[in-house]
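Let's look at chain A:
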Amino acid sequence: GGGGEDQTLDYGYVFPETGDLSHLGPPQISAAKFALQEINDAGGVLDSEVPEIMSGDEANDAAKANDAADRLIDQNADVILGAASTDMTLAIIDKVTGAEKMQCSGSNTAPDLAKDNDTEYYVRTAPSDLLQGPVLSQEIASDGHQSVSIAYRADDYGEGLANATADALEENGITVDYNEGYDPNAPNFDSVVSDIEGADSDATVLVSFEEGVQIITGLIEAGIDADQMYGTDGLNDETLGESVGGDDPSIMEGFKGTAPGSGEGFLDELTAYDEDLEVFQFAGQVYDCAIVTALAAEQAESTDPTVFVDEIQAVSREGTECSSFEQCRDLIREGEDIDYEGASGPIDFDGKGDVTAAAMQVYGFDSDGQHSMLGTQEVS
Partner candidate 1 sequence: MRTYLVTVPLAVMAAMLAIPVPASADAGDGESLQGQISAPESDDEGVEGIEILVSQDGQEVATATTDADGNWEVELPDAGEYHVVLEEDSVPGEYELKGPAGPERDVTVGADKAFTVVYPLAPEGEAEASDDASSEDPSEDPSPGGGEESAEEDGDGAAGAPAVDSGDPFGEQVINLTVAGVLYGLIIGIASVGLSLIFGTTRMINFAHGDMVTFGAIMAMLFSWVILSPGVDAVLSGIPVLGLVNPLVLGTVLAVVCGGLLGLGLERFLWRPLRRRNVALIQMFIVTIGFSLILRNVLLAGFGARRQQYPAFRIQEMWSIGPVSMTPRDLSILVLAIVVLVGVASMLQFSRIGKAMRAVADNRDLAESSGIDVNRVTLYVWGLGGSLSALGGVLLGLNQTVYWQMGFHLLLLMFAAVILGGLGTAYGAMVGGLAIGLVAQLSTLWFSPQLQNAWALAIMVIVLLVRPQGILGRRERVG
Partner candidate 2 sequence: MSNDTNGGAQPGTVSSATPNGIAGLAPQPGVDKPDPILRASGVRRSFGGLTAVNVQNLEVQRGTITSLIGPNGAGKSTLFNLLTGFDRVDAGRWEFRGKKLNGMGGHRVARQGMVRTFQLTKALTRMTVLDNMLLAAQGQSGERFLGSFLPFAWQRQERENRERAMELLRRFNLEAMHGEIAGSLSGGQRKLLEMARALMVEPSMVMLDEPMAGVNPALVQSLLGHITSLRDEGMTVLFVEHDMDVIMGISDWIVVLAQGEVIAEGRPEDVRSNSAVIDAYLGAHHDEG
Partner candidate 3 sequence: MSESPTDPPRRSSADDAAQEMQKERAEVLQHTDDTPEEVDHSGWLLAAEEVVAGYVPEVNILQGCTLTLDEGEVVGIIGPNGAGKSTLIKTVFGLLPVRGGRITLRGNSIVNRSAHELVSSGVGYVPQAANVFPSLTVEENLEMGVFLRPKKFSERFASVSELFPLLAQRRREKTGALSGGERQMVAMGRALMMEPSVLLLDEPTAGLSPMLQDEVFQRVRSINETGVSVVMVEQNARRCLQICHRGYVLDQGKNAYTGTGHELLDDPNVVELYLGTLAKAE
């Protein structure tokens, strides 16, 4: 492949194919492939077809993620999508950006990432937790709750978001009775349930992935109603109702949460592209990563990351809005300054490669236990 030698823009990804977060892999991988297909359907980048994406497994293991990154760099990938978890991004960021490859993650939400990151080769389309926390906090406040317990998975995802939420809540006068992490690998969550039950707050926030199902079940059995519970993107799952309630998903009625948005239309297209997908988290963001980097290359008329890195910010903001690769590419060719509006939100990068605004969804479960979107909110 690539770099300056040839004209193709080579993509690689470092996503969790195995390991604890492997359920987050498929939507991101599919979204990336879907994006490349769209690009190729539109004629490719700079008129040459984008090759098959190169794979890499972050495996939730820094050593393996490193290996994967090494290999992608070795094979001259120009753009590396991922890693999915902030941990793994941190594990490879120095290596990737040091090799002057473009890295874009669609799911790194840790607030500190922006602070530590002084390279221009890394951008993320996922909004920082600092954007999500206040939205969740408002949701809780407007439901009239005055005290909250927060249980979060003790990892970079959970801890960051939980603390951002707790800060926002306390700023707004809401008491945080309990804010503790649990080991996501623990075989048993009874103690978390018991702690929350003991804290006896008005509302409970769970910053969890799937293991949240277990905690929700426990809480409901302990007499805490689902409409006192709030989740985050980790629990934004169509099937949560069935997972918790089985035949009676209505038990989830009133459960609410926030999540960085993926446009509904996009999800339909993605489902059509890959029918097996069950989880959709961060699919839109990853899709946007792929498109926005391709657009930057178009704009710079080069597939060399050292060249097109300077265009990333430019194509993402201030200009004529456009929302698909084809449309934006045509605008670029017409010499217009474009502003890519992505599947997951406005995608406006700041100087640090963070999106300055994002669409936050509020989801909830209705009286049948069906997952639904209660609204979308742009935050910045």
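Basically, a contact is a pair of C-beta atoms (placed from the backbone, for glycine too) under 8 Å apart; a residue touches a chain by one contact, two chains touch by 3 or more; residues count from 1.
Keep in mind how these were chosen: all candidates are chains of the complex that A comes from, given by their letters.
Only a predicted model underlies this, so the values are computations on that prediction, with no experimental measurement involved.
Enquirer: Using the definition of touch given at the top, pick which of 1, 2 or 3 touches chain A in this complex.
Expert: 1
Enquirer: Looking at the complex, which residues from chain A come into contact with candidate 1?
Expert: It is residues 18, 20, 22-23, 138-139, 141-147, 151, 154, 166, 170-183, 185-192, 194-195, 197-202, 210-211, 213-214, 217, 220-225, 227-228, 243-248, 251, 278, 375, 377-379 of chain A that touch candidate 1.
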